[in-house]
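Apart from one protein chain that is not included, each protein chain of the complex appears where it belongs.
Moving on, here comes chain A:
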Amino acid sequence: MNDLSGLLTALQFGDGQFPGGGFAFSWGLESLIADGQITRTGFGGFLAGQMRHRWAKCDRVIIAHAHAAAGDLSRLLALDDLADAWATVETMRAGSRRAGLALLGTHLRLGTPGAQPLKNAIDGGKAQGHLPVVQGVVLAGIGLDGPSALAVSAYGMAQSFCTAAIRLGLISHLDAQRSLADVRPDLARIIAEPMPDTDDIQSFTPLADIAAMRHMDQTQRLFSN
């Protein structure tokens, strides 16, 4: 795929309008706002923290390994188990599974290579279908190289936090664009870093994790987590 064709492919599959169910998840943000733990001016810092301390060290590693192993089902099943184990918060784990299945469902219907064998494994009870594994498989299936796949995933996660924050009334549309621009150099640097082994996965976002644990007890919920 030439550069321009690759860019257009990344734009299509990185678009916030791509039907993968992402709009229904806030990954702890809704509860943080409900609990008064985050302010408009603090959103940029929150976004950078989520990307650095969760996406970069956990999701990115699983996506990259799944992308590299897109045709190797037994390796994908092991990565799916790992994603399940690393999602220690119930609402995050359920969200990762539901978002993964929704994204996979669309790619199945589009006929993306690699989607059907993974779906068969999920239907057969051999995998859960966690989002980072599905992302790795389908982004490889549509022909994106590893770094482009990571860029699509990173941008998708960051813009999903931004649109959730807008809909929850925390930030404005301009705040969102400024936050995305501010985090971009960080994301580019992280994507270019050497890929850790799966034994070196980490995740440390305690405030968001506690908020996500409290989500099921909130009296009002617009989002799934």
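Throughout what follows, a contact is a pair of C-beta atoms (placed from the backbone, for glycine too) under 8 Å apart; a residue touches a chain by one contact, two chains touch by 3 or more; residues count from 1.
Assume contacts and distances are computed from a predicted model.
K.L.:
Given the options "High-affinity zinc uptake system membrane protein ZnuB", "Peptidase S24/S26A/S26B/S26C domain-containing protein", "Urease accessory protein UreG" or "XdhC/CoxF family protein", say which is the protein name UniProt records for the missing chain.
P.N.:
"Urease accessory protein UreG"
K.L.:
Which of these, A:Ser26, A:Gln50 or A:Ser96, touches the one chain of the complex that we don't see?
P.N.:
Of all options in A:Ser26, A:Gln50 or A:Ser96, contact with the hidden chain holds for A:Ser26.
K.L.:
Which is it among A:His53, A:Arg75 or A:Arg98 that touches the chain not included here?
P.N.:
Spelled out, the listed residue whose C-beta touches the missing chain is A:Arg98.
K.L.:
Tell me which stretches of chain A touch the chain missing from the display.
P.N.:
17-26, 98, 101-103, 105-106, 109, 123, 164, 167-168, 219-224
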